[in-house]
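One protein chain is absent from this view; the other protein chains keep their places.
For reference, chains read A and B in written order, and residue numbers begin at 1 within each chain.
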Amino acid sequence: MVRKTLGSDNRELGVETLDQLYGKGVARAARKKRLAVTSEGRRPGSGSYAILVVALLLSIFPLYYAFSIASQDSPSTQYGVRALIPGGSLFSNIARAFHDIDFWQALGGTFTVAAIVSVSTVFFSTLAGYSFAKLRFRGRGVLLTLVVATMTIPQQLSVIPLYILANKAGLFGSIWAVIIPGLVSAFGVFWMTQYLQDALPYELIEAARVDGATMIRTFWSVALPAARPAAAMLFLFTFIGQWTNYFWPMLVLGPNKNKMLTVAAAALKGAHFTDYTVVMSGVILTTLPLILLFFFAGRQLVSGIMAGAVKG
Amino acid sequence: MKGSFKAIAATFVVLGLVSMGGCGGSADAAKQNGKTVIKIQTFNNFGYGKSTSEKPGANLWAQYEKEHPNIKVEETVAASSDDARSTFNTAISSNSGAYDIYAADIAWMPSITAMPNKFIDLSSYIKNNDWMDWKVQGGKAADGKTIGAGNDIGPTAVCYRSDLFAKAGIPTDREQVKDLLGGDSATWDQYFKVGAEYHQKTGKPWYDAMGGIWGAMKTQIKESYVKQDGTIIATNSTIKNLYDQLTATTEMSAHLSQWSDDWNSQFKADNGFATIMCPAWLLNNIKGNSGDFKGWDIADVTPGGGSNQGGSWLVVPETSKVKDEAAKLVAWLTAPEQQVSTFKAASNFPSSPTAQKNPTVSGKLDPSMNNAPVGKIFTDRAKAVKIVPYTGSQYYDIDAKLGDALGRVDVTKEQNPDASWKRFEQDVKALS
Partner (left out) sequence: MTESHVSTHVKPGGSSLRSRLGILEWKASPYLYVAPFFILFMFVGLVPLIYTVWVAMRQYNTLTGDAGWAVCGSVCHNATPGWTGNFLWVLHQPSFYVALRNSLSIFLISTIPQMILALLLAWVLNANLKAKTFWRMGVLLPYVVAPSAAGIIFSQIFSDKMGAINVLLQTIGLPTIMWHGSAIWSHIAIATIVNFRWTGYNALIFLAAMQAIPNDVMEAAVVDGAGKARTFFSVTLPLLRPTLIFVIINSTIGGLQIFDEAQLFHNGTSGYGGPNQQYLTISMYLWTLGFNNVTIGQPNMGRAAAVAWFLFVIIVVIALLNYWLTKRLTNGSGARNTRQTAKTAKAVRFREYEQAVNTGVVARLGRSGHDVQVNSDGPGSIGSLIRHDEER
């Protein structure tokens, strides 16, 4: 009973899901269809492309508008449609925002938070996910249910106590106050459990054990490599999630707004209430690194979302 | 998916290198290169720092550091006073030594003077400073300790658009405007009467927002929302009458919400508001929002009698590691000479009578206000302040609710004055 890995083909997953949800017949039909290499889907008409072009424009417009305001020559609070035509001061405005939010510090802080949280989330999630997916132990069901249940708890529920605790611990204003609450994620554990259940065949574990590998070694040399595609996705999503996080950093960074990009950019709104070119430059400085990431890893993001979807 | 892992990894390496490259890594120690660092939090513009186009300043830090070579001052300017306040609250409650000096708005003082043990007694440092009597009282705790050093005050005049006045055929000379509004015995009735005429002639708004007018009105009552014994009287007839008087002038309002982008954008608009209640520090906003536009002037008059709006104190928390140095800096900043400098640079009006008498202050002309003698005008306005409102207990909570009530009538126009007042009564009841 060797199962296909999720990474090799997203649609292959569907068979398993269909099996569970709609019975053998549907699953068999799906499998058969996939064996035959045929052209799939309808032929799209010009209407389809029109819808997509509109969607694309709507995705891009706000970003364009931000760029355009950031490039305006004269300071103002509102530009209306004037800003549809870019001005020539993009770089000088960006330079001002760059200086005001102390860009290197903010970028370094955001990167540190996002990187530490992502690495920690991925590692602990993979470890726990492996255990839940492939090992059997007393209390497994209860613990797994607990993980799923905690996924629905809103962030706001623990904001007040976390705030009080962070202050008591003397972490007010420190990026550690942002990092520590994010170190583990119930969603991560759930995600890795789901993935490893399918992607890691028992045979591989068995082979390693037969070779005399200890449990932790088996994890290290068999589970970890098998988990890599899903781990990369989890890393990516956690990273973006932390990068775009605003509510909690805003509360807990207090005086040190310049330690993270989102908060620093939002603070510009108060500091430059008469000059939106600087505020928008700040917005662009916050977003640009992620857009860069998107150009390199956008394809993976797409497949990550789609893979996660079917797992639900 | 095969190449994905490498692609992602490579992107992160690049991102990481880029962000680490600029990491200078400044340690948050009280000492830096052998210098004692004093950290101060301010908000809006206190005029202490280097001058920029948006935030004029007197460059006081450079001066102080020059006079005290072993001191380094680090100022953090919070985006708004709300922002500054939440940082202040947290830092004080958690005893974190985030800052050595806090600039405190008038609205914070009731809380501060209620916690005298959290702040140091400045009495021995400020012997050479003099502030107006009510400013001194405002910085004192119940036990008589002086924990707040008086910084600026907000004597209020009327600023007006002389270009719009001219178009409407109203006299534009500031002495004539003063007389038009009632001179030294100016009343709100007179102000609204002129406003009604202006509005009829032009169809344009007379004032910016009811909230702005209320800001001056409320400071002209000794006990407005709360009595000194703690009784809440916010829904009594005194407030209600003023509320009725103000909300009857709906058509004269520009229906803006103060401090919003829309409000900012209307300072130089052709159909903008013609007058605005003008505490000294508001000149910074007028300048910032007007840019190259020159049409604003200022009249030496306050409808309803003198009014002090806002103003600030400086406090030093007990948690500061450099209490002594911080207190010395506070004493220096609030001394007459420095108050003169900040008024000259940034229009924050001195609370020190000595500073007010200084020719640099009393003789200051403001080019962005049509060369009005703002020094003299605000000195007169400060003298006209006879009432210091009691702001203890829930004063500011109630005030925020009244602001909301006015907003419902004025800005969103969702309710008529009566319905909005009923809602205000409920809000006040719900507060306690």
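We adopt the following convention: contacts are C-beta pairs under 8 Å (C-beta built on N, C-alpha and C of every residue); 3 or more make two chains touch, one makes a residue touch a chain.
Only a predicted model underlies this, so the values are computations on that prediction, with no experimental measurement involved.
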item: Shown chains touched by the chain that is not drawn here; value: A, B
item: Chain not shown: contacting residue from B:Ser265, B:Thr319 or B:Gln338; value: B:Ser265
item: Residues from chain B at the interface with the omitted partner, ascending; value: 79-83, 85-86, 89-90, 92-93, 110-111, 114-115, 257-263, 265-266, 393-394, 396-397, 400, 403-404, 406-408, 410-415, 423, 426-427, 429-430, 432
item: Interface with the unshown chain - residue positions in chain A; value: 1, 10-11, 13-14, 17-18, 20-23, 26, 29-30, 32-33, 39-44, 48-49, 51-52, 55-56, 58-60, 62-63, 65-66, 69, 77-81, 83-84, 124-125, 127-128, 130-132, 134-138, 140, 143, 150, 152-165, 180-184, 186, 189, 202-203, 205-207, 209-216, 219, 240, 243-247, 251, 262-263, 265-266, 269-270, 273, 276, 279-280, 283, 286-287, 290-291, 293-294, 298-299, 301-302, 305-310, 312
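Simple rule for what comes next: only the chains that are shown with their structure count from here on.
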item: Interchain centroid distance [CA atoms averaged], chain A/chain B, Å; value: 42
item: Residue ranges of chain A touching chain B (in the complex, touch as defined); value: 7-8, 74-78, 103-105, 107-108, 110-112, 115, 163, 167-168, 170, 172-173, 228-229, 232, 235-236, 239, 254-255, 257, 267-276, 289, 292-293, 296-297, 299-300, 303
item: Sites on chain B touched by chain A in the complex; value: 1, 4-5, 7-8, 10-12, 15-16, 18-24, 26, 41, 54, 76-80, 83, 86-87, 90-91, 93-94, 96, 98-99, 259, 261-262, 264-265, 288-289, 291
